[in-house]
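What you see is the complex with one protein chain gone and the rest in place.
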Amino acid sequence: MSLIFSLPAQEELAPDLEVDLGQARFPQYGRTLEDFVPGQVFRHPRGFTIEAGVAKAFAGNFQQANPLYLNAEYARGHGFRTCPVCPQLVFNLVLSMGVQNDSEKAMANLGYYQAQFLRPVYPGDTIRSMTRVKTRRERGEGKPGIVHFQTLGINQCEEVVLQYERKIMVMPRGDSGRPPSAVSGAAPEFPWQESPGIELPVAGTADTSRLTGDGTYLECFRPGDIIAHFNGRTITDEHMAWTCLVGNTHPLHSDRVYSTGLSGAMSGEPIVYGGLVFAWLEGLASRDVSENALWDLGFTEGYHTQPVQSGDTVAALSRVLSVTPGPEGLASAGVMTLQLIGVKNLSAAKALEQYGKDLFLKENDKKDLGKEKIGAKIFEIERRLLVKRRPK
Amino acid sequence: MSLIFSLPAQEELAPDLEVDLGQARFPQYGRTLEDFVPGQVFRHPRGFTIEAGVAKAFAGNFQQANPLYLNAEYARGHGFRTCPVCPQLVFNLVLSMGVQNDSEKAMANLGYYQAQFLRPVYPGDTIRSMTRVKTRRERGEGKPGIVHFQTLGINQCEEVVLQYERKIMVMPRGDSGRPPSAVSGAAPEFPWQESPGIELPVAGTADTSRLTGDGTYLECFRPGDIIAHFNGRTITDEHMAWTCLVGNTHPLHSDRVYSTGLSGAMSGEPIVYGGLVFAWLEGLASRDVSENALWDLGFTEGYHTQPVQSGDTVAALSRVLSVTPGPEGLASAGVMTLQLIGVKNLSAAKALEQYGKDLFLKENDKKDLGKEKIGAKIFEIERRLLVKRRPK
Partner (left out) sequence: MSLIFSLPAQEELAPDLEVDLGQARFPQYGRTLEDFVPGQVFRHPRGFTIEAGVAKAFAGNFQQANPLYLNAEYARGHGFRTCPVCPQLVFNLVLSMGVQNDSEKAMANLGYYQAQFLRPVYPGDTIRSMTRVKTRRERGEGKPGIVHFQTLGINQCEEVVLQYERKIMVMPRGDSGRPPSAVSGAAPEFPWQESPGIELPVAGTADTSRLTGDGTYLECFRPGDIIAHFNGRTITDEHMAWTCLVGNTHPLHSDRVYSTGLSGAMSGEPIVYGGLVFAWLEGLASRDVSENALWDLGFTEGYHTQPVQSGDTVAALSRVLSVTPGPEGLASAGVMTLQLIGVKNLSAAKALEQYGKDLFLKENDKKDLGKEKIGAKIFEIERRLLVKRRPK
């Protein structure tokens, strides 16, 4: 049903309304340390319907080599309804929706933990996001504290499609600060599960073997294998457009007036939003390690160890951490855990030559080991994948 | 039905056809002052079918916070068939389709007036554009004159979805100039209405309150309120790709050989197409003022007061000009008129501190008031929105 109405022509109003600077407001988003209370649950605004064209543009630009995200015929051959949306895009959207409430005032994203993609998201699905404050650690007056979150991505059928934990570093507001002028809504329940079920289609029977290489089946990997991925990717100003498209509202990523106005080490050109860096690194690695993956199960212990800016070229290395049988009922695949390392402005092979074993140590563990951090290293994470065995 | 035919192999032809420079042509587009006759109506070429993915990429990149343009479930909850296409994209497309005929030779876009979005445009709709010359003002030989247009955007059902007026400044051709070598077709009728009906869906009943903030309902605004929007956006070279995508053919925006070859003040790097600047400013303001809007009714008195180039960071301020009841039959919403001001390379708060009340004076009125223009101010307009009241 429609309503039809007419309005009078739009008359100019501004000249006749006196400007009253006393009526000025300066809404800010994000919360300071005191504004987080353990147990609080936030429903994040907006939500996002993922169009097929956006999902494909993401898969392509972030250089996914797994045909599951590129080729609908291939995806259907494996039992999916069509190409599922890249889990990396789902992660970027779910995290970004929460930024306005959770981290728009954060100084740093400290880490990602226990991320699990619980079911496919398809083009046309609508995702929204919720966050619960798990813990808050204060470190004294005037010092930034640490907030530990749990976040859920939920589809239009109220099914959880992603859950993960994240820690951020954020300053206390102190007496002089403003309370948050806009917040997410409170929610009654938060369907986080410690050991959630993962729901995947049972593979179809189509022969799709010709669309992936022969060197990336489960059998091709042994624990300890290190793969230096050949291609790097120069990240351009495009990162700002992607940051906006996935809905990340932190001005550090796309507002040069803000980023250059910061004091200290963070001052300078906008920093590339970390979720995009992760997506590029995963894409660069994909033709060597995940071309034959059936699913990105999740990741943990993820740290952005150095910032990336427009003009930097990123490259990736993977190390196989374990290869184990798949879940019951899925004999055709196994679970592989990989360490993914990102570097900038040198090739992966060169990084391996230059830094050797130390590339694979967590940067935060180095101080205790009496080792220097690696300035060229930008990212470290452990990923868990479901990978096909070679078809017989 | 199909036709199947074969062609002989394509033989190389160029070496055997003598080059005759006398057969060279140099087609140009756009019209000079003399080429506009009041009353003339032009049907613009091409048209554009708006794909869902393009509409979503626009909404995201231009930082729309209103879930109406992001979340299909939310849109359906408000009676829309799915997410309508952002009115800003509709405006950009309709204007751009007319550039080849109307303004590809224009020196400046002077202003937008009486824009009204008459009904939703949905993904899959095809929009075309028509223009009528309203008036032409000559200002003497060798001096640029002013042409006043009326433009319509029309969907595939022959319904007008947008009408607006625009003024441009354009040089006369004089005796030595070339007549336009390609023009839009003439059209028999021009369905402009002085007081057109606006057709909107009647709101549904779904609870969608959790997807928008609580601070942007109609009740939250009083005439005189000034809102300095926190985030700015650094505009990158991406603007050229968007200019091309919306079909704007003026070379000033995406041809550096052309832009640097101009003489005078306009010479330099390509200028960001104004429609995109407007879209970004509206997006930056959206989470503070239009997150709960049901419709962009239109705008008037819009002026680009300084150019924006790649690398500039834009920021926005809004001032509430009026808040009135909605049209009959729509008790759940009201009409809000806002002044939207854009600045570059400083934050909105800083601009307010620095320029105070003068930010809200029209730049063209300043001379008469004995005031200086503000070099950092890039845009001013009055916008009219239909905004939800807080659900009970």
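First chain written, first letter: the chains are A and B, and each begins at residue 1.
Criterion: a residue touches a chain if its C-beta (ideal position, glycine included) is under 8 Å from a C-beta of that chain, and two chains touch if they have at least 3 such contacts.
The structure displayed is predicted, hence computed values, not measured ones.
**Student:** Which is it among A:P223, A:G268, A:G375 or A:P391 that touches the chain not included here?
**Tutor:** Here the residue in touch with the unshown chain is A:P223.
**Student:** Tell me which residue among A:S6, A:T234, A:T260 or A:Q354 touches the hidden chain in the full complex.
**Tutor:** A:T234
**Student:** Check the options A:G22, A:G264 or A:G356 and report the residue that touches the missing chain.
**Tutor:** Reading the full complex, the residue touching the unseen chain is A:G356.
**Student:** Touching the left-out chain: which of A:D20, A:E138, A:D214 or A:E372?
**Tutor:** Answer from the full complex: A:D214 touches the omitted chain.
**Student:** Could you please point out the chain B residues that touch the chain left off the display?
**Tutor:** Touching the chain left out of view, chain B contributes residues 1-10, 12-15, 17-21, 23-29, 43, 45-49, 51-54, 56-57, 100, 124, 126, 128, 156, 181-185, 187, 237-238, 240-241, 244-247, 249, 251, 254-258, 261, 270.
**Student:** Need a quick check: the contact residues on chain A for the chain that isn't drawn.
**Tutor:** On the side of chain A, residues 51-57, 60-63, 65, 67, 70-74, 79, 82-83, 114, 116, 194-202, 209-215, 222-234, 236-238, 287-288, 291, 297-301, 311, 313, 315, 319, 321-322, 327-330, 335, 337, 339, 345-347, 349, 352, 356-357, 360-362, 365, 382, 384 touch the unshown chain.
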